[in-house]
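The other protein chains are all here in position, but one chain of the complex has been omitted.
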Amino acid sequence: MKRQIVNVFLIISSAIAHENDRKIEFPDVSNYKTLLCDLHMHTVFSDGSVWPNIRVFEAEKDGLDFISATEHLEYQPWKKDIPHPDRNRAFEVAKSFSDGTEVIVLNGSEITRDMPPGHANAIFLKDANKLLVRDPMDAFVEAKKQGAFIFWNHPNWTNQSPDGSVPLMEMHKKLIKDELIDGIEVVNDTTFSDEAFQIALDYDLTIMGTSDIHELIDWQYRVHSGGHRPVTLVFAFEKTKESLKRALMAGRTVVWFNQKLIGKIENLIPLINSSLVIESASYIKNTSIAHVIIKNISDAPYTLRNQSNYVLHNTTDLISIPPHSYSILDVRTIEKKKKFELQFEVLNALSAPSSHPIVRIQVRPRI
Amino acid sequence: MKRQIVNVFLIISSAIAHENDRKIEFPDVSNYKTLLCDLHMHTVFSDGSVWPNIRVFEAEKDGLDFISATEHLEYQPWKKDIPHPDRNRAFEVAKSFSDGTEVIVLNGSEITRDMPPGHANAIFLKDANKLLVRDPMDAFVEAKKQGAFIFWNHPNWTNQSPDGSVPLMEMHKKLIKDELIDGIEVVNDTTFSDEAFQIALDYDLTIMGTSDIHELIDWQYRVHSGGHRPVTLVFAFEKTKESLKRALMAGRTVVWFNQKLIGKIENLIPLINSSLVIESASYIKNTSIAHVIIKNISDAPYTLRNQSNYVLHNTTDLISIPPHSYSILDVRTIEKKKKFELQFEVLNALSAPSSHPIVRIQVRPRI
Amino acid sequence: MKRQIVNVFLIISSAIAHENDRKIEFPDVSNYKTLLCDLHMHTVFSDGSVWPNIRVFEAEKDGLDFISATEHLEYQPWKKDIPHPDRNRAFEVAKSFSDGTEVIVLNGSEITRDMPPGHANAIFLKDANKLLVRDPMDAFVEAKKQGAFIFWNHPNWTNQSPDGSVPLMEMHKKLIKDELIDGIEVVNDTTFSDEAFQIALDYDLTIMGTSDIHELIDWQYRVHSGGHRPVTLVFAFEKTKESLKRALMAGRTVVWFNQKLIGKIENLIPLINSSLVIESASYIKNTSIAHVIIKNISDAPYTLRNQSNYVLHNTTDLISIPPHSYSILDVRTIEKKKKFELQFEVLNALSAPSSHPIVRIQVRPRI
Partner (left out) sequence: MKRQIVNVFLIISSAIAHENDRKIEFPDVSNYKTLLCDLHMHTVFSDGSVWPNIRVFEAEKDGLDFISATEHLEYQPWKKDIPHPDRNRAFEVAKSFSDGTEVIVLNGSEITRDMPPGHANAIFLKDANKLLVRDPMDAFVEAKKQGAFIFWNHPNWTNQSPDGSVPLMEMHKKLIKDELIDGIEVVNDTTFSDEAFQIALDYDLTIMGTSDIHELIDWQYRVHSGGHRPVTLVFAFEKTKESLKRALMAGRTVVWFNQKLIGKIENLIPLINSSLVIESASYIKNTSIAHVIIKNISDAPYTLRNQSNYVLHNTTDLISIPPHSYSILDVRTIEKKKKFELQFEVLNALSAPSSHPIVRIQVRPRI
């Protein structure tokens, strides 16, 4: 049997490209720009290890659109050296370094309380100082008064929940009901919470993923070995604070975490459809086997299970498409067709706990 | 939320290690040695492009245990330059180069006929010349008389079956019934056949995968970009021809093809169990989350779907364990347990068309 | 002509190994331990961008033995946020993070004045606050009173010397004569000064190289692309502050800068001799050509020019030995010898401006 056609091989170049260009890359979707956001991080102004400029530079290197230095309002371990009376100071310093960059810095703070309610981030603040109040509920109310987008931080934090479960209490339900919590961290740093994901779906909260970085992004996420920080992809009309806030309030997010995509099905499907592109398709000479090249123009390593009506001549039903690379599928369509549909379960994406979206891709081969 | 534990990151080193050491590596299984075989290849003695020494050296570089230069008996395009009257000659030359290596060369030939029966390989021949007979059935009978193991080659070959289907005809059924065909290529070169796989299961044929190489292994399988030739893993008592033949006749094989494992469930499960090893397990301080390190001591990139009773604190249900690397799973066992079971669907393995084996792994964490 | 022997090939693995293990590695020399020091760096306590813990962690990753957070005594741009009245504070904070690590933190400060005298670092201080005096000379005297080792910082700094020359003035000569300056930065950050090197030789000052890091080591020196920060290798009897100080005062240093080694000949030669090791040597069968494997057990990429009495059969006179790798030299000794000497000009080392040391290596081949 003579060789007929070049075969599929994993292309490792993506890891190498990371060395030179670590920018996180996802395509825009039909009607929206895909904005990259990390809205939970710390500097020396609470318990982080860097001056705010480093957070801006890290974000620039990662290609982020929006960040926020969300210092703990109530937890100031380095107060002795950095008295820090104005809780807007970290924002101001970070903002001054963002001039001339593509990174937009938002004023945000972390309400840092015992459980309940635990920790929460309020973003788009006007004056963080006003959140320094005794009663935690008052802090939420004040944040909302300032027009904040508020999300529950690491509800699965083992310091407050040793088994990693999410302790959804009456206070949380009330906050949600009163529209004082808009989102929830399904991903925080290196953790993922199935339960938080389910709560987001049940209560229609915005799905959030953040780094909550204290030291350095490069070290915590081994960026130079191909890792990446968690980010929230937000689908907005344009790259402005207003448009971002509207998209966050509307729940238009997907979390990019540890090489996986996590989000509501209505947000995942357009992102996947934009990411996977038929590069070319044509029938192999003297056969009814279609030679299809699928390109992945995103950072996500796609892991697909073939659920089409057709089996593949060159692989089993498990298909990997590395980031910014492609895979070749030789599809046995039995007879030559002008048009056919491929269907895949997208295993690297999660539309609900243990549930994976199905993507359909139309192919029109040259005959 | 402070960082508590170092997280899982893909380790890309395996691809790099390939540069230095491309040997194919799979562990032995409980009672058997795992032998690496490529029993279908060509040299200048039929329509291949190399002297037989290159086939031995390629096999040595790949760490193979057994090969066979299975020249076409009836197809000799370079007869003008290489008259080649003795059909055992390729074997003899190859064998002379294998002295002092770990590679054992078997005498085999490819019966090369129109469909039916198409092409078939006979291995463990005593005298290939005697297979040069008019009636194809007589060639099979002669091979069997010499004690050969015979398998149907590339039944999905598009030159003989343009839609890539397997034309199982009466002659094939008769050959199988008469025990003149013992195995079938489910994988040939860069192709895989679901139908051949099903026929192997239905008729209890040995599952075979071969390179059928004509030019160079390194080029055809991009070995230096992380690719590999297809091989048949054979589970035998020892590395001898006799033991190999017994194992092949008993159907104890798994095919390693394009980063996937294909075989009967009873052969796959022990191989997977030998490949995935719990390196360590202990509860994270002040939590009921078990920190489990799973090592993969094989060349196969494992792609697992979590089907345990427990969810994971650090990833979704899709788990990748790169070759000769490891993954860390933070398992939420709700309460601390002396022992628990993890259960995964093994997506990179195929136990029947579109069917994946389930592996169970016992964990005994330090508490 | 048949292949006789495997040839020399560049081994790229060192760059890859850096990814996993970036520790700077140089062997000990005959009587001394080789200590890795970076004695000039900044944190948020003057104009740096990190909390002191990051400097300790960076040093740990780089495998350093000694560091010092040498804040500007007179330049405090972030005083508004970090009033920092005690000039020993950066040291204390850094020290608290070094517990349990291999990194030893020294108390040091940067005397930060206009030219002359420009900037100077005083290390091994007891109380940095006492250096906050009007007259710069008094600061040097006070430092010396506390037992400091003092070195002139970046004498080639273009802010103070736009053509990059070293403005050696009367004040400097007096400081040197009065033993108030013990060393000089021949290397600062990404700059090297031939003139500073010559001054070090002329006035017998200790040759220093430092990072003077303000932001992040990883970024400034592209550590993940194979770069490294400048360090001073100090040859001391043991890893203690006292032994280090004695070695610094005695001038036993070599600077490791931008893949080059810079130092006095008496310090360079033992380091080179410890770094290059004959791994094996034997005559190639039926020839009088000695097959010699030279290993390089250091981080420095050796670039040698053959100046032996013998020419090489497998390369020209330019020989590269990558870090932690080896080269093979086929030496034409005309007749078989029990012993012979190789002699190389070491181009990657500098013993004076534009002057390279000669290394002699004895070979005793198996015959």
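Letters are used for the chains, namely A, B and C, taken in the order the chains are written, and counting of residues starts over at 1 for each.
Convention: a residue touches a chain if its C-beta (ideal position, glycine included) is under 8 Å from a C-beta of that chain, and two chains touch if they have at least 3 such contacts.
Because the structure is predicted, anything quoted here is derived from the model rather than measured.
Q: In the whole complex, not just what's shown, which of C:K33, C:K61 or C:R305 touches the removed chain?
A: Answering carefully, the residue with contact to the hidden chain is C:R305.
Q: Going by the contact rule already stated, which one of B:K126, B:H224 or B:K285 would touch the omitted chain in the full complex?
A: Residue touching the absent chain, from the options given: B:H224.
Q: Which one, C:L132, C:M169 or C:L318, makes contact with the chain that was left out?
A: With C:L132, C:M169 or C:L318 as choices, the missing chain is touched by C:L318.
Q: Give me the chain B residues in contact with the hidden chain, please.
A: Contacting residues on chain B, toward the hidden partner: 19, 44-45, 48-51, 53-54, 57, 78, 81-84, 89, 93, 215-216, 218-219, 224-225.
Q: Could you please point out the chain C residues that touch the chain left off the display?
A: Residues of chain C in contact with the hidden chain: 1-5, 7-12, 15, 119, 153-154, 156-159, 162-165, 188-194, 212, 214-215, 220-222, 225-227, 258-260, 262, 284, 286-289, 303, 305-306, 311-318, 320, 330, 332, 334-335, 347-348, 350, 353-354.
The rule is short, and it goes like this: only the chains that are shown with their structure count from here on.
Q: Measuring centre to centre, with centres taken as mean CA positions, what chain is farthest from chain C?
A: B
Q: How many angstrom lie between the CA centroids of chain A and chain B, rounded to a whole number?
A: That pair's centroid distance is 38 Å.
Q: Distance from the CA centroid of chain A to that of chain C, rounded to the nearest Å?
A: Inter-chain centre distance comes to 42 Å.
Q: Whole-Å distance, chain B centre to chain C centre, using C-alpha means?
A: 52
Q: Could you list the positions in chain B whose residues touch two or more of the other chains?
A: none
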